[in-house]
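Note that one protein chain is taken out, while the other chains of the complex remain in position.
Naming follows writing order (A and B), and every chain is counted from residue 1.
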Amino acid sequence: MKAPDVDRGVFKQVRSGIVTLLTDFGIDDYFVGAMKGVILGRFAQAVLVDITHNIPPQDICAAAFTLFAAHRNFPPGTVHLAVVDPGVGSDRRPVIVETEDHLFVGPDNGLFSPVLSLYPNARVRHVTNSAYFLANVSATFHGRDIFAPVAAAVAQGAAPELMGPTIQNPVLLKSNVFDPKADFALAGSIIHIDRFGNCVTSFAWERVQEFSGGRSIRFRLKDFEITKQLQCYEHATLGPDQPFIIVGSSGFLEISIWTGSAARFLKVGVGEPVHLEVV
Amino acid sequence: MKAPDVDRGVFKQVRSGIVTLLTDFGIDDYFVGAMKGVILGRFAQAVLVDITHNIPPQDICAAAFTLFAAHRNFPPGTVHLAVVDPGVGSDRRPVIVETEDHLFVGPDNGLFSPVLSLYPNARVRHVTNSAYFLANVSATFHGRDIFAPVAAAVAQGAAPELMGPTIQNPVLLKSNVFDPKADFALAGSIIHIDRFGNCVTSFAWERVQEFSGGRSIRFRLKDFEITKQLQCYEHATLGPDQPFIIVGSSGFLEISIWTGSAARFLKVGVGEPVHLEVV
Partner (left out) sequence: MKAPDVDRGVFKQVRSGIVTLLTDFGIDDYFVGAMKGVILGRFAQAVLVDITHNIPPQDICAAAFTLFAAHRNFPPGTVHLAVVDPGVGSDRRPVIVETEDHLFVGPDNGLFSPVLSLYPNARVRHVTNSAYFLANVSATFHGRDIFAPVAAAVAQGAAPELMGPTIQNPVLLKSNVFDPKADFALAGSIIHIDRFGNCVTSFAWERVQEFSGGRSIRFRLKDFEITKQLQCYEHATLGPDQPFIIVGSSGFLEISIWTGSAARFLKVGVGEPVHLEVV
């Protein structure tokens, strides 16, 4: 009689057939097309969805935020292929991350740090089974030669345990700014600026609510004190020189300006320190 | 005996399963990926096609032109999801527009103005049935929380009348520059400049033909008088300093230059007045 296979039991998702792609490859080169060709060559029914390919080159932090914000909108059993990989060709490990609902494939460099924080019982595997790789692995394009075919196999239903052994020490980003479960910190920062100039802060609204107990909050950054908190953009009756706080669609507090770019108004970029105070 | 259901009868399209997407979200953020995840989570067989996500932020006019020019190439029963939505979070209405062949989902802010002009018997509904929305509608991202799931439901075959009541007063753009059925006006403008620098004018070729009765036309804009009308680019034997008139692929007259950017040569942008004269 076979003992229960604990390893398989926890994460036995049905696959959605969807493979999302997130890279810093841009959309001018042949890189993304090459990855998609490999996936479709291995798994013809794959449904390919681009998250973005315009992560700033080698910016693992930006990729980690974007992956974190996007993945939750996909159905269970989706494979998220993320390749921002400054260490390509080195001995950094290729990994698969399994959570209850999602699978992630990419390099072990911190890219999955926020996801691992959100899903504490996630399992991480070192992808070592080269039977799933392309026949000739290049030194410079593991996105095509390793990650794409592995993602295709897993999206098609291959069990992650076929890919390699679990590991306990995945690389984590040093900062915990993305961590929605981390202890609340008064000192945060701007972690992303979107196309509209909205400044996403490291403060998760869920955590802020627990911390503030319903009292008002304010932000301080540079010489600015921002006290107004709005429910949506349209309700804004503030002028174009009055930034306000709003709960962003990713679940983090953002700083916005009515019909303008808060980033340009505040003259801030990613990394700018933001202090939150309960008043 | 049930009376004929007039409301359903007119627009009982078979669905193509295609959902096109047109937004001003750009392709650097997670926004487009999030919308696609929601659609595929609701309707796994959806065929997603990007029109563009690079509409200038909050430029309803540009979005209206691009949607108008693109939609006709899609098969009947396609759902066109268009989200350029400066009023997100306000009480601007989410709407569905039904025409004989196409379905449109987005905010009621003028985005569908040219389509409504092209299809006078189009029906517009105020989307009020929140049973089709995501469980928690955010204040800032109705593209994901309202429009995407509604588009998915309709693309899958849900009847538009399930979404809400018809309305008679959809928001229309003040200008009729896009209106291919409007009375011919000698005073027009440049409504779009494409990647190659071709300047799309507000003059629909079909209307110009009726108006001119086959006589020659000329454009005046700024200090330029443009008289040469060509059938295609290659026939151009004009120099790089001689702009010409050509029927563009969207059906509007365009101003072009042989192997160069007419916009740069003329030093014009969108909105520049253009006068058409029959000679």
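Heads up, the rule we're going with is that a contact is a pair of C-beta atoms (placed from the backbone, for glycine too) under 8 Å apart; a residue touches a chain by one contact, two chains touch by 3 or more.
This structure is a prediction, so every number in the text was calculated from the model and none was measured.
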Options A:Asn121, A:Thr140 or A:Thr259, residue touching the unrepresented chain: A:Thr140
For the full complex, which residue in B:Ile51, B:Leu134 or B:Ile217 touches the chain that was left out? B:Ile51
Touching the absent chain in the whole complex: find that residue among A:Val14, A:Ala44 or A:Val279. A:Ala44
Write the list of chain B residues that the hidden chain touches. 16-18, 20, 22, 27, 47, 49-54, 66-67, 69-75, 78, 194-196, 230-235, 246-250, 259
In the full complex, chain A touches the hidden chain through residues 24-38, 40-41, 44, 48, 57-58, 86-92, 138-141, 144-145
